Structures are given as structure tokens and as C-alpha cells.
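Down below is the structure, laid out as C-alpha cells.
All protein chains but one are shown in place.
Moving on, here comes chain A:
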């Protein structure tokens, strides 16, 4: 498809998770948008879609997927794409995103976000798959940088170059997860600021902020079960101004606290963005 401009959406949002459905259904949650896990609403019907339809009447919705597997050598699954498109047509989201990863091959699905080797062959495959998905969805996608715990012997470029090349070749945009940058930087020993400096700022449409856990063997694990930690806030504060108008979101998937706690984190994200603007002025 010819490159399509995706207008920016500036705002502060949260993931739509079951413990907080009531607040979203009543419209009382003071957020600018909500993000859904697309797959949780790709069933045939019932309460999930009923709830989403009601929430969509009140809030803009971003669709965030975990199963497209854009890096799989098998290519994309037609059934999955058809269901994703049906949901996107129904919800009319701000945008549709998924991860720079693969989830399985030869009929096996790990249901995990597996790391890609950063090679020319993987780049060609990911570009072909993203192009196909964008054509079928009839909209540009956002691709999120992953957290990773290994590298590959065949890697021939850093992740930031791989992402930049993806955007250049496919016209896709980026969902930049600051926590994932911090986790991968710690695990692989690179400079997170160098990574963020190399990302094409004009392609970033959304930012994720999340927490992580310390695993065994000295690795950080992207668990989304803790508040955003200070080093991730510090990175965010340093770079947020560079990305201009973006949608910022607190991502929490486990040990989900009361909504007020997440709103407190979101307020901090807002304040840091404003103070970053003030410092620049």
C-alpha cells in the first residue's frame, strides 16, 4: 500500500483491564484513551464485545495485539488477520499495534513474544509481513520494540537500526516501550539513551511505560506487574520531548492495583511531559 499518514494522538491513557471496566463504562476514569489487548475481543460475541462497544462510545481506543507474529518465517495467519480486521472495522481504533517478534512456526504457537535475529533475512520477512497486514487492515500499523533476554550469533545490526529500517521500508509507525528499552539495555549491556536517540522520532506515535522484575541470572524480566520504576521514569523524562505529540500509556497486566494508583502514575507521566516542555522553552 502507498504510505499513509497516521495523524498523531496526544494524550494519556491506560490499558483496559477487567478490574477497572466499571470506571470505563461509567466514563468516570479521567483518561484520554484506553488500550485493549486485541485478542481478548476477537471472539464471536458475548460480554467482551458488548463491554468494548460501550466503552468505545466514551473513549478513543487503541488496539494492541500480541499474536500477529510479524517475524515468523511462516508468514501471517489469514484467519487471525480477518478477525483483527473485523474488530478494527467495528471499533475504529486510533491505531492497531503489535510487537517486533515472532510467536511460532510450523503450526506451533508459543504464545510468547519471541526474539528475532536482527539479520537482513529477518528484516525482509518482517517488512513483507507488515506490508501485507497494513494492506489487509487498510491502515498503517504501530510496531513495538520488545524486551529480550538473548541475542543471536547471526545478528548483523542493532535493534534500533532494524526498527528504523522497518519504518522506512513499510511506512509503519512505532510504539516505543521505554521499559522494554531499559530491560533490554540492562540485559544486553547497551546504552538506552543511544537506542532512543537512534529511533526516528517522527515515526513514534505511542509510548508504553511499565514495570519489570529482577530474574535469576541477573536478567531483568518484563513482567508488567510492578509500578513504573525510577530508572524508567528517568529515561522517559529525558526523551519525551523529542517525540512531540504522542499517546502515553501505563501498561499493567498482573497484580493490577486500584485504578487510583494507575491514575497517579499517569499523572506523573503528564507532569514529566509538561516539565520537559517547560525546560525546553
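By definition in this document, a residue touches a chain if its C-beta (ideal position, glycine included) is under 8 Å from a C-beta of that chain, and two chains touch if they have at least 3 such contacts; residues count from 1.
Methods note: contacts and distances are computed from a predicted model.
Undergrad: Consult the UniProt record of the chain that does not appear here and report its protein name from "Fumarate reductase subunit C", "Chemotaxis protein methyltransferase CheR", "ABC transporter permease" or "Putative DNA-binding domain-containing protein".
TA: Answer from the UniProt record of the missing subunit chain: "Putative DNA-binding domain-containing protein".
Undergrad: So one chain is hidden, and I want to know which residue out of A:57, A:79, A:230 or A:260 touches that hidden chain in the complete assembly.
TA: Result: among the candidates, A:79 touches the missing chain.
Undergrad: Out of A:3, A:92, A:121 or A:202, which residue would touch the omitted chain in the full complex?
TA: Final answer for the missing-chain contact: A:121.
Undergrad: Based on the whole complex, identify which of A:58, A:221 or A:234 touches the chain you can't see.
TA: Checking the options A:58, A:221 or A:234, the one contacting the hidden chain is A:221.
Undergrad: Just checking the interface: what residues of chain A touch the absent partner chain?
TA: 39, 42-48, 50, 67, 72-73, 77, 79-80, 102, 104-112, 114, 117, 119, 121-122, 125, 148-154, 187-188, 215-217, 219, 221
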